[in-house]
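Here the complex is missing a single protein chain, while all its other protein chains stay put.
== chain A ==
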Amino acid sequence: MFHQLFHDVLETVRCSLADGDADALVLKKHIQNPIPKSQKPWDSALLIQSINSHSREEQTVSMEVGQMQRRLIEYTKSLFMEGILDDQFLQLQQLQDESNPDFVVEVVSLFFQDAEKLLNDITRALDQQSVDFTKVDAHVHQLKGSSASVGAQRVKNGCIAFRNFCEEQNVDGSLRCLQQIKQEYYHVKNKLEALFRLEQQIVAAGGSVPMMELSF
């Protein structure tokens, strides 16, 4: 009888999974809070009670997940409106899926490592008695490329301006530009880290990260 009941439960959940994440959350919660071992595992009444007791809790959590998802969408949109991120970031998000669930975080982490090393290299190069602008320009070119690849628009634009100063061999202009780029870099880094934290919270609560649309 237990097998029939368990089969029925699975059938119900399987059908309702097609409707969205709420029911996946029910089952996940059930898996996370299993029936105590002291009870007979084939006690069907206990199984029903255990699943039903989640229904009120599940509604609350569903609402929280919904709120977090909306907050994430608004937050991401604001980053685009402020010009901190551009379309390329959306491209990266679209390359993320079940088989590559951490793609965006991985690429962005590479960018953070790359950028910090390059900013240090540029700082050191500008600090020399005789500045080698070819070297500085090469570093800035690389930073421009990697910031463009992840959609860090303001950092990329800062690099474009910087290269003009390199061409003019203008040390003061370069130093000012470097300061500006550093600010923009730390700004986008903070924003992206906040974005990833929001995503983590949604996933931890059993929800899924909403996909941004390219409509704005």
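Heads up, the rule we're going with is that a residue touches a chain if its C-beta (ideal position, glycine included) is under 8 Å from a C-beta of that chain, and two chains touch if they have at least 3 such contacts; residues count from 1.
Heads up, the rule we're going with is that contacts and distances are computed from a predicted model.
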Exercise. The chain that is not shown, which UniProt protein name from "dihydrolipoyl dehydrogenase", "Centromere protein M", "DNA replication complex GINS protein PSF1" or "Response regulatory domain-containing protein" does it carry?
Worked result: "Response regulatory domain-containing protein"
Exercise. Of A:62, A:76 or A:146, which one is in contact with the hidden chain?
Worked result: A:146
For this session: Among A:63, A:110 or A:194, choose the residue that contacts the chain missing from this document, as touch is defined above.
Result: A:110
Seminar exercise, completed: In the whole complex, of A:59, A:78 or A:91, the residue touching the missing chain would be A:91
Seminar exercise, completed: Interface residues of chain A toward the undisplayed chain are 10, 13-14, 17-18, 21, 24, 27-28, 88, 91-92, 94-95, 97-98, 100-101, 103, 106-107, 110-111, 114, 141-142, 144-146, 148-150, 203, 208-209, 211
